[in-house]
Every structure is written in C-alpha cells, then in structure tokens.
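Here is the structure we will look at, set down as structure tokens.
Just one protein chain is left out here, and the rest sit where they should.
When the chains are written out, they are named A, B and C in that same order, and each has its own residue count from 1.
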Amino acid sequence: MSGLPGLYNYWIAVFLMMAGFYVVISQGNLVKKLVGLSLFQTSVFIFYISMGKVADGHAPILAEGVTVYSNPLPHVLILTAIVVGVATTAVGLALVVRINEAYGSVEEDEIQARDNAADKATGRSGGSGESPRT
Amino acid sequence: MVLLAFLVLIALAAIRMRDLFIVVMLFSVYSLMTAALFMDLDAVDVAFTEAAVGAGVTGVLMLSTLRLTGRWERRPSHGPLLPLIVVGITGAALIYGTLDAPLLGDPAAPVQQHVAPRYIEQGPVEVGMPNMVTAVLASYRGFDTFGETFVIFTAGIAVLLLLGIQEGPETRPGRTAIGDQLVLRVVVKMVIPLILLYALYVQFHGDFGAGGGFQAGVILATAFVLYDLVFGEGDARLVVPPSWLHRLGALGVLLYGAVGLYALFAGKPFLDYSALAHDPVHGQHLGVLLVELGVGITVFSIVLAIFYALSGRRKAS
Amino acid sequence: MDHLAVLVVIVPLMSAPVCVLLDRSRPAWLTSLVAAWFSFGAAVMLLLRVSAEGPLRYSLGGWEAPWGIEFRIDVLGGYVLLIVTAVAALVMVFARHSVEQEIPHDRIARFYAALLLVFAGLAGITVTGDAFNLFVFLEISSLASYAAISMGRDRRALSASFQYLVMGTIGATFILIGIGMLYMMTGTLNMIDLAARLPEVSDSRTVRAGFAFLTVGIGLKLALFPLHLWLPNAYAYAPSTVTAFLAATATKVAVYALLRFVLEIFGVEFSLHAMPLDRILVFLGLLGILSGSLVAVFQRDLKRMLAYSSVAQIGYMVLGIGLASVTGVTAAILHVFNHALMKGALFLALGAVAYRVGAVTLREFAGMGQRLPWTTAAIVLGGLSLIGVPPTAGFVSKWYLVLGTLEQGLWLVAMLVLFGSLLALIYVWKLVEAAYFKPPPANAAAVAEAPLSMLVPVWTLVAANIYFGLYTDVSVGLASRVAHDLVGGGG
Partner (left out) sequence: MTGELQLLLILLVPMLGALAVLAASPLPNVREGVSFVIGILLFLLVASLAADLSWDAPPTLVLAEPIQGLQLVLTPEPLGVLFALIASLLWPITTIYAMGYMRDHHEVNQTRFFTAFAVSIGSAMGIAMAGNMLTLFVFYEILSVATYPLVTHRGSVEAKRAGRLYLGLLMATSIGFMLPAMIWTWHLTGTLTFTPGGIFGPEVSSGVLSLLLLLFVLGTGKAALMPFHRWLPAAMVAPTPVSALLHAVAVVKAGVFTVLKVAVYLFGIDTLASIAAADVLMVLAGFTILMASVIALRKDNLKARLAYSTISQLSYIVLGAMLGVAAGAVGAGMHIAMHAFGKITLFFCAGAILVTAHKSRVSELNGIGRRMPWTMAAFAVGAVSMIGAPPVAGFISKWYLLMGSLDASHWFAVGVIVVSTALNTAYFMPIVYAAFFKPEDAPAISGQDDHDHPDHGEASWPMRGALMLTATLAILVFFFPGVPLALVQQMAGL
C-alpha cells in the first residue's frame, strides 16, 4: 500500500464513511441503521490508522534490526474507538429488540405511524409542528 | 489497493441488500478486510481487535438481534435525495479537508514528529515493554483505556437495564441455535480448550506482541458464545451464570480503578504505576499487567452478558 | 488537594460498579448520593482554588502532557463542573422516591449506576485537558444516558432513545473525525498544546474541515437548531430524574465543549473571524429561540413543552457565543448557569407532580395549584425565571444577552430575543392558568403534597434562581472573567 499516491487511502476512507453515513440517514430499518453506523465508524478507523503509517515502517513492536516504526498513538486511539463502536452497537441492538417488542416493528415509519395513531386515540397529541426523524 | 476496492464493493452491496442477514454477513467480511488493511498499515493490535470485534462480536450480536426482529428490510418509503445531499456535502467537506493533509506514510508529517517519537524511543525503556501500543495504551494513555473499560461496562449496564438478566424460565437447555450437528460438536469440543488457552496467552503476552486484555476478553467470550451456539442455551450458563457476569464486569473495572487509587494513596498521581514497586519500570510492568487483567475480566464478562441478554430473549409473539 | 481534580470524576465513576455489586436499591441510592455530594464538595474546593491560583494541571499516570493525559481545570471548566455536580447532588436527593416509583425494582441499582456514569462522564468532559479523552468521556455519558432515557415508562422512550443514539453517535463520530484532522496537522491531542500549535497550520484546508466537523458534532450533542430533533422526545419520555439531570447538565457540557474548542483551542481569531462561525451561530441561535419557543407554545405535554423551551434556551447561549464579544460570551456562560437552575427546578418539580399524579399534561395539571400548592408555586417561580422576570436569574441572563446585541447595534436581534421571552410568557402562563383557574379533573384523587425529599431540592433550586437574580458576584463575576480570558479585552 505504501507506494500508492499519498491521499488515495484517505479518499477511499471518505467514500466508505459516506457509504455508512448514507445508510444511517436514508434507511428506515433500525438494524440496518446500526449496520450503517458501524460501517461509518469502521471507516473512520481506516482514516486514523492511515495517518499513523510511516513509509517503510514496521509495526510498533520493538524488534531487532528495525529502526522505522509506525506511529503507535493512532493505533491506541482506534483501539479505544473500536470498543466505543461495539458498545454503541450493543446498546443500539438492545434498544431495537425492545422497540420490536413494544411496537412490533423495527421500521422507522411504522413506529412513527403507531405513535401518531396512539396520540390520536388518547387525544394526547403534543401537536408538535415537526416530525422527528433520524 | 485490492483490499480497498473490495471494501468499496462490500459497502455498496450492503446499501443495496434488503436481506439483513446478508447485510450483517457483508459487514463481518468488511470488518475482516479492514483488519487485513490494518495489518498492512502496521497496526497489528488494531487489526487483531477489529477482526475479533467487528467480524466476531458485532456480527454475532447483530445476528442474535435479527433472530428476534426478522430478516427482511422493508423498502424505504422516502426518496434518497435528502440523505444524498447531506452525504454529498459531508463527503465533499471531508475530501476538501484531506487536500492539505500530509501524504500517506510521510515521515515528516506532524503526526510522526511531535508526540509520537517519545513513545517509540522511550516507551520500551520507560515502561519496559517492547509493544509500544501496549505501553501507550496501558500506561501513557492508561486513563483513556480506563475510560474505555468503563465504556464497555456502561454498555453492559445499558443492555442489562434494557433487557434484564434472564436465567431460569427463558433458558432451554439442550436446544441449540444451530441444530444438532455431530461433526460440529466434536470440532468445537476440541477447539474450545485451544481458544481458552489462546485467550490466556493473548491476555498475558500483550506486553511483547499484539494483544492484551481487550482482545483476550473478547476471545474468551467467543469460546463461550461458540459453546452456547453449539451445545444449546443453558449449558454455558451453568458454567458462568448470567447473574454473575455483570458483577464480574464491575469487579474488572474496579480492579483497574484500584490500581489507580493505590497510586493515589501512595502519593503519586492516579494510575501512576511506578508507585507499585520500588523500581519504577518494574512498577510499570506490574501495573500494566493488573490493569490489562481488569480490562480482560470486564470485556469478557460484559461481552458475554450482552450476548446472553440478546440470545436468551424469546421472540416476540 | 491536587488529587481532588481526579477524584471529582473518579469517585462517581467508580461508584457505578459499586452500585452494580450492591444490587439493592437503597444502598445503591445511598452510594450515588454520597458520590454526588462528594463531587459537589470537591468541585466547590476546586473552583475556589483555580479562581484564586489559576489553572490546575494534573498528569494522569504521572506522564506529563502532551505524552500523557492531563486534567486541566480552569475557571471555565470549574464553573461548568460546579453546575454539573451541584445539579447531580440535588437530583440524587430527589431521586430516591421518584426512581422507586418509576423504575422496575430489580433494575434500580443498575439505573443508579447508569445515572452515575452519565454524571461522571459529564464531569470528566469539563476537567479533561485532552481532546481524545474528552471523546471517551462523552461516550461514557452518552451511552449511559441512552440507557437511562430508555427507562421511561412510555414506549416512546425507547424510540426516543434510539433516535438519540443514532444522532448522538453521528455527532460523536464527527467529533472523532474533527479531532483526527487536528491531530493530523499538529501531532498532538493535548488541548493546550493544540491551541499553541494550531495557529501555524490554521491556514490549511484540513484544519478548516476539522473545525467544521467538530462544530457540527458538538452542535448535534448540543441540540443546536436544526440538529435538535432528538431532544424533545428524549426529554419528554425519559424518567423524571433523568430528564431533570440531563436538561440541567448535558447541553451545558456541550456548550462548554463548544466554548473550549471554538474559542480556546481554535481561538477567536480563527473561529469567529477567519471562519464565519459568529454569524452562523447568531443566525442558528435566533432560529432556535424562535422555533423552540413557538413549538413550545403548542405543546400539551409539559415535559415536551419544557424540552422545546430548552431548544430555545440553547439558542440564547449559542447566540451569546456568536456575538463574539466579552458581553456576549459572558451572557452565554451565565445562561449556562442560570438555565441549569431554572430547568433543574422546573423538571424536578414536574417530576414531583408526576410522582403524585402520574402524568404531566396540561389536562392533569388542572387545579394543581390546590392539589400540590408548594410544587406548583415552585413551577410558577421557575417559569418566571424562564421568562426572565426580575429579580430572577433569568432576568440577569437576558440583560447581558440584550446588552451584548445592543453593543453591536444588532437591534433586530435584541428585539427577537425579547420576543422569545414573551413567547415564554405565553407557554408558562398556559401552565399557570391550568393550575389555578381550572378545577381539578372530576375523577382526581386527593393527593398529598410531594414528599420533603422532593420539595427540598426543588425549592433549593428555586431559591437559587432568586438568589442569583439578586447577587451575581459569583455567577456573573466568574462568567465575565472566563469571557475575558476567552475573548480577550478587545473583543
């Protein structure tokens, strides 16, 4: 990879990020949204790790005869970020399971429709001028 | 190059697919390839973790959820125009931002200049371990890792708040998720001890090679997940009861914190491992070992607890 | 003494696993209470110290910055930390009865753990001096708050929490991208170091993009109009304690992050002059004020009403920052403080009503003046502060904000700010009329006044609203000091 033109990695990472981001904001299925979110985050990791690469470097583990190491700091940051990512996904999935039990659906617009119907039934309409969407 | 192209293809396929099972599988492959990419970029620890977490844990958790929520996605009712605009603007901003970025691999980039050299040059001496990633992770930026452990712990608390802790009526010993397959059972039976051993190796070898508490915890949890999948719900729970897992997780973070507090009571800053022994480097070593253990315990128990919580839930009628 | 800097965060953070281990509701509550009050005490001492002796730096792990992570508490951080800890301390007093009623019994201990994690995460954000560490704390508090919000009894708490999770994670990822770009250009993550090294490279597209991503990411967490869509439902359906705590602290901490990054790390020169953020913030702030207030007027669910009002109040703060002057920033920081007092009081009081009556829509609120006289009176006083009637804290905020706009000759903005106040008068008064002019619903059971453990925190905050409307040495004094430090005398 190291011989490639300088910004190529970043651009692909950007493209992947946006693919994930697109899934998050365009898809109505909550599970798919979470997949998108993970995709988005994973691509940000690529962006970070690319930053730490040094040409002709080696993995930052002390070894005989190696003088050029890649930067360990982005690696550490991304280890943390991976954990954050999986943690978020887990919480999101638990929420999806509960939403599915409460609404019988994991599609955003169906949930919205059921809330609105419930509002009408109880007359508890908040009368909100806007429809929340993610 | 090839890897990146594959990644793009997978991402595009994931957008198109309506079968969520395939989407999740694609995501796992995506993670695996990302891990390979990370190897290529010299980030072995990250690659290890991404493979274990992205391809393993995340995938399993997503599949467990799909079991409950259904496999097919409905076609979205609203058009893709607005999201495309948002994504377009964001992407353009990102590309714009990279235009002045240092080129990939440039050793003169600021990232390689300011802070990093000390980690590389002094790390092995000051902290006393060859794996600089572990040194930075557990010592220089040990507090981030402390926070990271809490993130995992928080996720566990969150999932258990949402789904509760199931044991008893919800568990059905003997029923397996995959079905009764003899070959699989035999193979798994042979593999599990190896996995457990490997987990221990990764746990305690993080100073020298890739690995550490986080990876070890995930691997250990994977062993139980595998057992659970193949030998049926219930059996695995007899080995490690769900109601103990979150407590174990709490103990893990407390172990980490206790190391920090010990330093505090010794009059040093929080998490200053040099307070643990007379010789500062020796103290560092001991400290890293202990906190990695704490991380491992927490990660293992929380990942497993989350898996139990998701997989033990009965499908809504 | 130095160690307080870390203990203020560590104690609530580590109390969370202790709560989980205890696994009983009463001991968990007690642990949370002690932890919160400890942090509050520590925050007071820290603020006294940093305001007398200057910023306090604490190297975690003994590694000096920028190699290690440091906590760095200055007056701005100490001030926001004080708000967070004070609210936490009061909310924990309030929580005991409310939580016992609203949360399933076997989950109370974990609920307190989540609450403590939200709290510790927010406190951590205010003290850390490391950009990435800030992200970690942000995630701790966010994840815990998703869980805490989802514990509301209405099923909409779940979808609201999910919505918040998605938008919050997008925000956090944007922040991560932003931090990454800054790191890319400077090679450091330490805030002071960043502030020192950024000017050299600030004329680059990468820094500009990083700035944009950080601002948008924080804007999402801040519920800055039009990124506020997650907030109303999250606040409306979360358990009472959670709403009160989050409303009084979470967005405040986001304002803190905005101030820290925009004004200190990037610097006024770059953020508000080289980049057009000042005008953008004024514009979005105004839109937030007007739209939030207008929508609030039409709400029947009182928690939703106040949630939309929060969107408006965030607009006031952002507007103040956008003015880019000492007075404007003073107003913003002051309003962070005062808004915590008023929204804390109001949401806690609503929680007390919910505790006695169940739901808090305008319909249930009819005749509340007779049914729960003390609680209702607290709501009225909190509402007056929200409107900005003197001598309440809200008035002082408005004063400085309008002064800030008039200093720059922004007449129209000043008038719109005051128009927002009048909209607040309308929605607060809807509530007052329901409470005092409508008879209680025919089937309403006789209820006793809320228990003392609820009334005391509510009235403490109400009293604070009046005290800080009269004696502002501390609130305005510190705010203007911080504003001078951030913007400089010239601005």
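We take it that contacts are C-beta pairs under 8 Å (C-beta built on N, C-alpha and C of every residue); 3 or more make two chains touch, one makes a residue touch a chain.
Everything numeric here is computed off the predicted structure, so don't read it as measured data.
Across the whole complex, the hidden chain's contacts among the shown chains comprise C.
Among C:Leu384, C:Leu431 or C:Met454, only C:Leu384 touches the chain that is left out of the view.
Within the whole complex, the absent chain has one touching residue among C:Val34, C:Leu294 or C:Leu403, and that is C:Leu403.
If you put the hidden chain back, the residue from C:Thr243, C:Ser421 or C:Thr460 that touches it is C:Ser421. Within subunit C, the residues in touch with the undisplayed chain are 384, 387-391, 395-396, 398-400, 402-403, 406-407, 414-415, 418-419, 421-422, 425, 429, 433, 436-437, 469-473, 476-477, 480.
Convention: only the chains that are shown with their structure count from here on.
Chain-to-chain contact here is organised exhaustively, every possible pair of chains being in touch.
With A-B and B-C as the two chain pairs, more C-beta contacts join A-B. Greatest centre-to-centre distance from subunit B is found for C, with centres as Cα means. Centre-to-centre separation between subunit A and subunit C, using Cα means, comes to 26 Å. The mean-CA centres of subunit A and subunit B are about 14 angstrom from one another, to the nearest whole unit. One finds 31 Å separating the Cα centroids of subunit B and subunit C.
In subunit B, the residues that reach two or more other chains under the touch definition are 94, 98-99, 101-102, 109, 111-112, 115-116, 119, 141, 144, 147-148, 151, 154-155, 158-159, 162. The residues of subunit C that reach two or more other chains are 132, 136, 139, 143, 146-147, 150, 177, 183-184, 189, listed in rising order.
Subunit A contributes residues 1-2, 4-12, 14-23, 25-32, 34-35, 38-39, 42-43, 45-46, 49-63, 68-80, 82-91, 93-98, 100-101, 104, 106-107, 109-110 to its touches with subunit B in the complex. Per the touch definition, subunit B reaches subunit C in the complex via residues 93-94, 96-102, 109-116, 118-119, 139-144, 147-148, 150-151, 153-155, 157-162, 164, 246-247, 249-251, 253-254, 257, 260-261, 263-264, 268-274. On subunit C, the positions that touch subunit B within their shared complex are 3, 6-7, 10, 13-14, 16-18, 20-21, 23, 58-63, 66-69, 106-107, 110-111, 113-114, 117, 124, 130, 132-133, 136-137, 139-140, 143-144, 146-148, 150-151, 177, 181, 183-189, 193, 197, 201, 204-210, 212-213.
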